[in-house]
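The other protein chains are all here in position, but one chain of the complex has been omitted.
What follows is subunit A.
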Amino acid sequence: MEFFISLWGSLPAELQYLIWTLIKIIVIIAPIMLSVAYFTYAERKIIGYMQVRIGPNRVGPKGWLQPIADAVKLMFKEIVIPAKANKLLFVIAPAITLGPALAAWAVFPFDEELVLADINAGLLYILALTSVGVYGVIIAGWASNSKYAFLGALRSSAQIVSYEIAMGFALVGVLVVAGSLNLGDIVRAQEGGIFSWFWLPLLPLFGVYVISGVAETNRAPFDVAEGESEIVAGFHVEYSGMVFAVFFLAEYANMILISALTALMFLGGWLSPFHGWPLLGPLFDWVPGFVWLVMKTAIFMFLFLWLRATFPRYRYDQIMRLGWKVFIPITIVWIAVVGLAVVYQMPWWFD
């Protein structure tokens, strides 16, 4: 032990900082990857029960080892690269989708002081990173050298780019009210109980953000990117084995990210729902903020699965109509309303 401490001390300060940051990144990423694995299990279980069946129940007690078995299976499968496909792009496309979904967590505040990089433009950073994720889809579709994959990629990236605008506008409302691009400051601006969080004064934007989030991650009912009845499986039709698994991981990591961001922007992040209330407030003060954040995130993660089990798939032209002609006007109107409310310091939320 002594030896290790002296070894640590002998390292240059910059290297120490680098190693320390790497450790922090692992501490953030490892639980996320684990939750991604068990999110797939939860999805199969929850949808199973919604359809009056049991879902996976063979591997391990109550099927608890199913995600591990799936991972092992996918790792040992052959990666088939189509003839005349662009090999390099074909292989890096899944990584491009997964990378931003994980990198966005760098600015995410898990608790009052618990954040890897407390940067001023955190919200912009997240918007920029999530907009890069679309390249994974578009490159995968093109590099596969397959008509179905290409059509799926075009559909999917057009959808992602369209809904990004509505999402961005919804977040503009948040930053107007919070007066900051720093994610920690956005949560601190919601200080108070459940009724002072942003979901209430920004209710239309909240709705738009959640629905756009579902569309952005290509999940049902907006999953025309896959559309197995029309274009077999969309952009990842040619993918198999581990490269396919990475696409799968990215989809679930994105869902968790969007859920956590919704909890952060509209449901007060790590704040307790009874914060500042008489009686109930002090009663729940001992609960760490992180627990509240996880619970709020879980609500939206469940919502993703619930929507998938409930709704039929949207038609493509209706998806585009919803994004451009319904959501964007709603957000623009509400940004104007919020702007006026902030300028004239309307009572309850904006004073």
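Simple rule for what comes next: a contact is a pair of C-beta atoms (placed from the backbone, for glycine too) under 8 Å apart; a residue touches a chain by one contact, two chains touch by 3 or more; residues count from 1.
In the analysis below, contacts and distances are computed from a predicted model.
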item: Undepicted complex member, UniProt protein name, chosen from "Heme exporter protein D", "Na(+)/H(+) antiporter subunit D", "NADH-quinone oxidoreductase subunit J" or "Transketolase-like pyrimidine-binding domain-containing protein"; value: "NADH-quinone oxidoreductase subunit J"
item: Per the touch definition above, residue among A:Ile138, A:Ile258, A:Met301 or A:Val338 touching the missing chain; value: A:Ile138
item: Residue among A:Phe39, A:Phe90 or A:Phe150 that touches the chain left out of view; value: A:Phe150
item: Of A:Ile29, A:Met50, A:Leu127 or A:Leu303, the one touching the omitted chain in the full complex; value: A:Leu127
item: Given A:Ile46, A:Leu181, A:Val243 or A:Ala341, the one touching the chain that is not displayed; value: A:Leu181
item: Chain not shown, touching residues in subunit A; value: 14, 89, 119-121, 124-125, 127-129, 131-132, 134-135, 138-139, 142, 150, 154, 157-158, 161, 164, 181, 318, 321
